[in-house]
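A single protein chain has been omitted from the complex, and every remaining protein chain is retained in its original position.
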Amino acid sequence: MVGNSFGRVFRVTTSGESYSGAFRKSESVPPELWGGLVVIVDGVPAGVKITSSIIQEELDKRRPGQSKLHTPRSEADKVYIFSGVMQDDTTTGAPVAMLIPSSDIGDRHIEQHRGNKELLRPGQAAYTYYKKYGEHSDYLGAGRASARETAARVAGGAVAKQVLDRLGIDVLAYTVESHGIKAGPFTYEQAKRNYRTNEINCPDPEIAQKMIEDLLQVIKEGDSCGGVIEIIAKGVPAGLGEPVFDKLSATVAHGLMSIGGVKGIEIGEGFGVAGKKGSEMNDTPYYDKETGRIRFKTNRAGGMLGGISNGEEIRIRVAVKPTPTILQDQLTVNVQTLEPVIHKFASRSDPSLVPRVYSICEAMVRIALVDSIIMSSGLRSITEMDSRWDSL
Amino acid sequence: MVGNSFGRVFRVTTSGESYSGAFRKSESVPPELWGGLVVIVDGVPAGVKITSSIIQEELDKRRPGQSKLHTPRSEADKVYIFSGVMQDDTTTGAPVAMLIPSSDIGDRHIEQHRGNKELLRPGQAAYTYYKKYGEHSDYLGAGRASARETAARVAGGAVAKQVLDRLGIDVLAYTVESHGIKAGPFTYEQAKRNYRTNEINCPDPEIAQKMIEDLLQVIKEGDSCGGVIEIIAKGVPAGLGEPVFDKLSATVAHGLMSIGGVKGIEIGEGFGVAGKKGSEMNDTPYYDKETGRIRFKTNRAGGMLGGISNGEEIRIRVAVKPTPTILQDQLTVNVQTLEPVIHKFASRSDPSLVPRVYSICEAMVRIALVDSIIMSSGLRSITEMDSRWDSL
Amino acid sequence: MVGNSFGRVFRVTTSGESYSGAFRKSESVPPELWGGLVVIVDGVPAGVKITSSIIQEELDKRRPGQSKLHTPRSEADKVYIFSGVMQDDTTTGAPVAMLIPSSDIGDRHIEQHRGNKELLRPGQAAYTYYKKYGEHSDYLGAGRASARETAARVAGGAVAKQVLDRLGIDVLAYTVESHGIKAGPFTYEQAKRNYRTNEINCPDPEIAQKMIEDLLQVIKEGDSCGGVIEIIAKGVPAGLGEPVFDKLSATVAHGLMSIGGVKGIEIGEGFGVAGKKGSEMNDTPYYDKETGRIRFKTNRAGGMLGGISNGEEIRIRVAVKPTPTILQDQLTVNVQTLEPVIHKFASRSDPSLVPRVYSICEAMVRIALVDSIIMSSGLRSITEMDSRWDSL
Partner (left out) sequence: MVGNSFGRVFRVTTSGESYSGAFRKSESVPPELWGGLVVIVDGVPAGVKITSSIIQEELDKRRPGQSKLHTPRSEADKVYIFSGVMQDDTTTGAPVAMLIPSSDIGDRHIEQHRGNKELLRPGQAAYTYYKKYGEHSDYLGAGRASARETAARVAGGAVAKQVLDRLGIDVLAYTVESHGIKAGPFTYEQAKRNYRTNEINCPDPEIAQKMIEDLLQVIKEGDSCGGVIEIIAKGVPAGLGEPVFDKLSATVAHGLMSIGGVKGIEIGEGFGVAGKKGSEMNDTPYYDKETGRIRFKTNRAGGMLGGISNGEEIRIRVAVKPTPTILQDQLTVNVQTLEPVIHKFASRSDPSLVPRVYSICEAMVRIALVDSIIMSSGLRSITEMDSRWDSL
C-alpha cells in the first residue's frame, strides 16, 4: 500500500537504499551489519528449498562489475538468509527474510554526492523525491530510486523461481534491441539455448556482437543508450489473473513498469495491433490431442485473453531508457540558488540497462506469477501443490 | 484484491455483466431493478458536487450506438445515483454508489448466446473464464469481460473528474492511430481544441476523415481494426506516486492494462527510447520565474521521473487491438465435442475500440490520479483541499 | 482500505446511509431508484445458488418493526439482486451486487433532523463524523453510523452463509445477557433448538421471558439498555487464519468490533482467563477414533490456538452498549453557539440492540470465515470445493 511491497498473497517487501549504512560505520560492529538491503517474502509455501547459493545464483546475474559493459561500481551483493528457512534448508510457511549488506559505501563517494546535492542531476529522480519527501530526502546515489534496490527484487524473484521450478514453469528474459539494433524473433527454444552466451544476453550471437561493439562506442563517447527486453513465461496454466482490474496482464504490467527506466510495455503483438485487422489478429483455437488441452494455432495474444492466461507462452516486451548518468557536460539548475549550472556525472553507473535488467524483468514476472498461482490455489504447503495444480 | 476494485484510498469497485438481469425479468418489478452495473466509489472527499447529469455527461462519451462507427447495440446507459450524495447534491465522505440498469437484454440474443455456448469465440475471453470459473462461468455476451463493464469505470472516473476539476487538473485522451493511419504529435492545446470535433476523436480533422473512411471500409468487409490512444494529464503536481513498486507510472499502467483490448503502454518517448542515447533523452531542468517552479525544457520523460510525477504534462499512449468479434467465418473448436467448427459472430460489437475507448482511458487515469492525490494528502473533505494541495 | 470493505479475497463492500435518496425524490423515477443501500460481494465462487428470497430470509432477522422490543421505525428492507447471478440463480464468479432501496425517508423526519443538526446527540457518532468530514458530513439520522448500514452487511453475510452451508459449517448467535440478566451456558444443540423461539433470541425460554419483561420496563422509562451476544461457529476445519497479524481471532475481532455499539469481545474463556492458572486453562488433546481427528477434551480456547482454528467450536461473546437514543432530557451542547442545551430524542430507535444485533454478528463471522476459507483454498468455483476442502 505504501509502495515497498509487491504481490498480494505472495508478497515481496523490500528495504534499503544506494548507500544504506553510510552513516552507521562503526568499528565495534561487523561491517555486514552497518546497513544494506532487506527483503521479506511473505506467503512462501512450506516445503520449498532455499539456500543462499540458490539465491546467489540469481543475484549474480544482476551483479554489476562483471563485464566491460557494466558500471565499474563493484558490489559484492552477497546474500544472507535470515529467517523463514529451517531444517533441511526448507521453508516452513513463515516469511523468508534475506539480507544483502552494503559493500561499497566509500567516504569519497559520499563526499562527492554531498558536494553536489543541490544540483539536479538531469533525468534522475532526485527532484521528484525531493518534492515528495522534502529536505530530508536521500541525496546519496539516488537512494531508493537507485538500481541497487533491484537486487532485493531479484532475491525475492529467486524464491519465486523455486516455486515455479517445482511446477515446471520457466521464465526467461533476453535482449531484442540495443540502441536501435534489433534481433529476433526467437522461439522459446532458441532463446533458452543462447541468451546467456554473450555479455548482452541476446540469443542471436552475431547481432549480440554488433550490439556489444556499438555499446562500447557509446561508452567511449561518455554516453548511454536504451533497448528492449523480451520475456517469455512457458508452462503457465490457463486461468491465472483476477478480472477485471487485477488481470494477469495488469499486475504484470504494474510490476514491470515499477522497474526504474522502463518506459513501455507490450504484450503479444503490442503496438503492432494498431495497424492490424481482427481477421489478422485472432488466434485460432483447436483441441490438441497430445496434451489433451485446448490450444491456439498462433499466439498473437501473447498468452493472455481477457487479461487471463490462456495456457500459451506469455510474451512481453519492455523498453528501457538510456541511463541518465552520462559523462558529458549537461545544463541543469541549482535548487538552492535557482541558477543554471553545468553538471557532469562522476560516473559509477551503467552505460546501458540492457545487459543487466533482464534479471529484474525475470524476477518481477516470476513474483507476479507465483502471486497469481497462490491466489488461485490457496497453497500453504508445497506438498499439496500437485493436487491443487491439477484443478487450475 | 479479488479483482473488482481499483485504487487504494480512492477506490472504485464495480459489479455487473453484459446481460445482468437476463434471468430476473419479472412483471412485478420495475425493469430498472432487474439488473445492471453497480459502481461504489469509496474515499470520495466530503463536499464534492455529484449529480446524475454530471455523471451522464461522461457516460455519454462512452455510450454505443451514437455513430455509424459504433456497435449497433443500443444501450441507454442511464445512471442513477443511489447513495453517498446528500443535501445540495454534495458528497458527505460516505461511499458513492451508482446504478446503470441493463437496457438491452432481449430474449433473442440470449437464445443466440445459449445456442453457441460450446463454441469458443476466437480472440475472446470465454475460454480463460471457463478455465477459471468452470461450468458456471457466464456465457452470455462475454460476461464481465464485456466492454459493457467499462461503463461502470467511466461513472467512477466521472466522480474523480469532479475532484480533479476542483484542483485544476485536466485529463484528456484522443486517437493518434487507427488501422495504421497516424496523426500527431499534438500539443495539449491542439488536442483540447479539436479532439471531440469528429466521430473518431482525432485532433487532426483531415486525418480524422481518412481514419473514418478507412474504418467504414473495414466495417463493410465485416472486419475490425486496432489503433492507438494518447492521454495527457495537465496540471498534475510533482511528487505523486509511491516508490518503489507503486510508482505513479506503475499504478497508471496497471489501470490502463486492465482495459480489455489494451496490448501496449508507453510513457513519454515509450519504445522510442530503445534507439536513443542518454544525451538525447535527458530533459534539462530550469527554474521558471513565472510559476516559481522547477520545470523541464523538454518532456521526453512524459511527466514522470523515477515513476513519480515531476510537474510536467503526463503523456501516455495505449495500443488497442482490433475487436475480436468479426462478421467473417472463423475456424474454432467446440469445447464439448472437441471438434473443429466454423463460427461466425452475429455482430453486436464495435468494429474498432478507437472511437469509444478514449473515455475509459480518461476514467482510469483520473481514478489513478485522485487515488495518488488522496494517498499524499489524506483528504477527507474538499474544504481542506486547498491548504493540503499547497504542501504537495 | 478506506473503510467500506471487509474481507480480503471474499470481500464485502457496502454503501448507503440512513436516509439515502432523501434529496433525490422525483415523480419521474420509481421510488426504489431514489436511493438506498448497495452491497457488492467480490470473490464469490461460481456455482453458488443465490435468490432474493434466500437473502431476504437473513434480512428479515434483522428487520426492525417486527416486535414491541424494536424501534417503531418501519423498514421494508426488500432486497434486489442486481448482478453476479445468472442462469439457474447461480453465481458465475463475477461479483454479486444487491440493492436495498430506502423505504422510510419521510419529509417530517428530515425536517426534524435538519432542525436539530447543531445539537450533538449524546453517545452518537455525529461529532466524530463532523470532525472527520467537516461541514458536509451527513446530519440525517446518523448517516453511515446508522444501524441501517448493517442491513447491507447482513445481505453480504447471507451470501457467505450459502457457501458455509455447502461446507457443513453453521454459525449462530444468541443472547446470553440483557441489562444484567444472564443466561447460559448453552451447548450448540441447546442454542440451536431454542434461540429463535422468543423475541429476544435467548435459548433459555424462562430467562428470555424475564429479559423481555425487564426490557419492556426500560422502554416504559424511555431508556435503553445493553447486553451480551454469544456466537458459535460449528464445523470449522483446523488451520484457518494467517499468522501472525491476520490470525482468525484478529480478523473476526476486527469484523465484530466494527459493528456499532460493540464495546467488548471475548474468545473462549475471555476475561475469565485473568483469574485462571495454566493448569486450569490448557485443553487436553486426544485422538478421536470416530472422526479420525485430533480433538480436545475441553474447549476453553474457544476453537482457536495461536489464533488459528483448531477444529473445535468457535465461541465468541460480544458486549453491546445501550443504544444512545433515549427518550429522556439530556444535557448537550450546540456546536454553533457552543452553549449548553437540553436535548430529547424524538425516538425512532431501538431500546436495545440485543433483539436484532445477533443477525449482524452472524453475518460478520460468516464473512470472516468464508474469507479465511478462500484464502486457504483459492476457490473460484464451488465444484472444486470438495477436493480442496479435504486438504484444509
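Each chain carries a letter (A, B and C) given by its place in the written order, and its residues are counted from 1.
The rule we apply is simple: a contact is a pair of C-beta atoms (placed from the backbone, for glycine too) under 8 Å apart; a residue touches a chain by one contact, two chains touch by 3 or more.
All of these numbers come straight from a predicted model, not from anything done at the bench.
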Fill in the blank from the handout: Across C:Val29, C:Ile110 or C:Leu305, the one contacting the chain not displayed is C:Leu305
Problem - Given C:Glu58, C:Glu177 or C:Glu362, the one touching the chain that is not displayed - result: C:Glu177
Fill in the blank from the handout: Of A:Met1, A:Leu216 or A:Leu338, the residue touching the omitted chain is A:Met1
Handout entry: For chain A, the residues touching the chain missing from this view
Key = 1-5, 8-11, 13-17, 19-24, 29-30, 32-33, 35-38, 40, 42-43, 46-47, 80-97, 99, 129, 132-138, 140, 143-144, 380-384
Problem - Missing-chain contacts mapped onto chain C - result: 1-6, 8, 14, 120, 122-125, 127-129, 131-132, 144-145, 149, 177-180, 218, 223-228, 237-239, 241-247, 249-251, 253-258, 260, 262-287, 294, 301-302, 304-311, 319-326, 328, 330-333, 335, 338-340, 376
Handout entry: Hidden partner chain, residues of chain B it touches
Key = 1, 9, 94, 239, 243, 374-380, 384, 387-388, 391
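Everything below uses one rule, namely that only the chains that are shown with their structure count from here on.
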Completion exercise
chain A turns onto chain C (C-alpha superposition, degrees, nearest 5) by 180
Practice task
Could you check if the interface between copies chain A and chain B is built from the same residues on both sides, meaning over half shared, or from different ones?
Solution key: same
Completion exercise
Here the gap between chain B and chain C, centre to centre from mean Cα coordinates and rounded to Å, is 36
Handout entry: Rounded Å distance, chain A centre to chain C centre (Cα mean)
Key = 45
Completion exercise
dist(centroid_CA(chain A), centroid_CA(chain B)) in Å evaluates to 28
Exercise for the section: Quick one: which residues in chain A touch 2 or more of the other chains? Expected result: 1, 239, 243, 376
